[in-house]
Every structure is written in C-alpha cells, then in structure tokens.
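First the structure, in the form of structure tokens, and then the observations on it.
Shown here: the complex without one of its protein chains, the others still in place.
Let's turn to subunit A:
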Amino acid sequence: MPLLVFVVIVFGVPMLVLLGGTFTKEGTFSTANLTESLQGAYLTALFGSVKLSALVAVLGGVLGTFLAQAVVTSRFRALREAVLTASGVLANFGGVPLAFAWIATLGNSGVVTTTLGLGQHGWSLYNFWGLTLVYLYFSIPLQVLTVVPALDGLRPQWREAAQNNGASTWQFWRYVGIPVLTPALLGGVVLLFGGAFSAYATAQAMVGSTVPLVTLKIADALTGNVLIGHENVALALSLDMIVVAGLVMAVYLPLQRRSARWLR
C-alpha cells in the first residue's frame, strides 16, 4: 500500500536516523549522548517539562471535569452547545497566537496587568506558573470534550437506583460515578499530558528559554546553539521525549478501549 511506503520513508527514516544519531559520537557507537542528555541542565529541562505537563494535566483534568459536569447537568441546551463549540475551537487554539493573546492580557504591558497595576506586585507571566495558566487555556476545553460523552453515559437511572437504596450524593459519586468515569477521566488527563509535554510554539513565543523545558532545549541544540561535537545531544533528548510520551500513551490506549464500553 502506498500509504505504508510513504510512512516508512517520511516517518521511518528520520526516526531511524534519530536512533542512530543518538548512539553515535564522532563516528563510533557510544551512549555518551544519552548519558549527557540525562545530566545537568538537560535533566533539569526534562524534569521541568514533566512537572509542567503533569501539573497542567491534573489541574486541567479536574477543572475540565467540573466544567463538563456543570454543563451536562444544566437545563439550558443552548449553553451546552455553546460550551461544546467553544471548547472545540479553544482546544485547537494553541501555538503562537495563544501566547500572544495572553501576553496582551497579562504580559508586562498587557491590558489586565496595566489596568490592575499587577506589575508593582511582582506579577510576571513569563515563568513556570504563567505557562501553566496559559497551557490550561487549551487543556481545560480538551478535557471537557473528552469527558462530556462519558458524563452523558452516566444514566440518570443509576443515580435514581442509588437514591432509592438510600445512598447520599457523596456515596453515589464514590461508588458509582467515579468508578465508571475513571477510564475517561484518566484518558483525558493523559491526552492533556501529551499535549503539554510536546508543546513548543507557545513556550517559545512566551518565555524564550527562561523556563527550562525539554522542547526548548532540543530546539536550541538543533539551531546550533550548542558546543561543537554535541549536536547529537538533541537527538538523544528527542529519544528521551519519545520514551516518556510513549510510556504515557501506553497507559492511554487500553484506557480508551475500556471507556469505550461505557459510552455506548
């Protein structure tokens, strides 16, 4: 099939080269690049990325679920449709434009910053927490989109049955709601993690390199901003990223299969 051939050439070859380059230093086989990519500033960057993505994933997961629940239980159809459409748009609102929208809002000369005089109180958008705030902007809608179908799958009859058996709201959620939703919730969280982990454009446009992130390090190394003889460190870092992303995805796929059972 032409598709498979295409993927093998365009996708497979770069990946093989990546693998090969990782284990080559000055023409011989070596694990030096990999070791270097797991040390010092590179390790900090990798941890920074994982920490940021995990925080965004958990916060986005929780807040997105609350929002989804509020929308699903609301009696106004128009509200529901509006939120879902807006989520579809905002979840795709990544990259450079997103960064600029936030800089215009809460950056050093942003509208909200100057209006409220936040500058004098030491406010800065260009740090770890600022990035978290911005990443949540596309992560929460993504979680809403993932969780709403699952929340719709929670049949009202289950709640009635629980109530008839004398369960409180808390007990309903503890023993029925959360267990049924768990696969969908975790699946959403994993998606958010992957999204935040591989995001580069927003971070580059917003913070440059003041926050250590692995994507920024790779870009630096690729654009030649690195000592001679260490070019392959970028490849090793990329391999680290793929391993992390692969592990996370390995959690996601079985979860998706499990949650599909409840969404019929």
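The definition used in the following text is that a residue touches a chain if its C-beta (ideal position, glycine included) is under 8 Å from a C-beta of that chain, and two chains touch if they have at least 3 such contacts; residues count from 1.
Note that contacts and distances are computed from a predicted model.
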item	value
Protein name as given in UniProt for the chain not displayed, "ABC transporter permease subunit", "Stressosome protein rsbRA-like protein", "succinate dehydrogenase" or "LrgB family protein"	"ABC transporter permease subunit"
For subunit A, residues in touch with the removed chain	1-4, 6-7, 10-11, 13-15, 17-18, 21, 66-67, 69-75, 79-81, 84-98, 100-106, 110-112, 136-138, 140-142, 145-146, 148-149, 152, 155-156, 160, 169, 191, 194-201, 204-205, 215, 218-219, 222-223, 234-235, 238-239, 241-242, 245-246, 249, 253
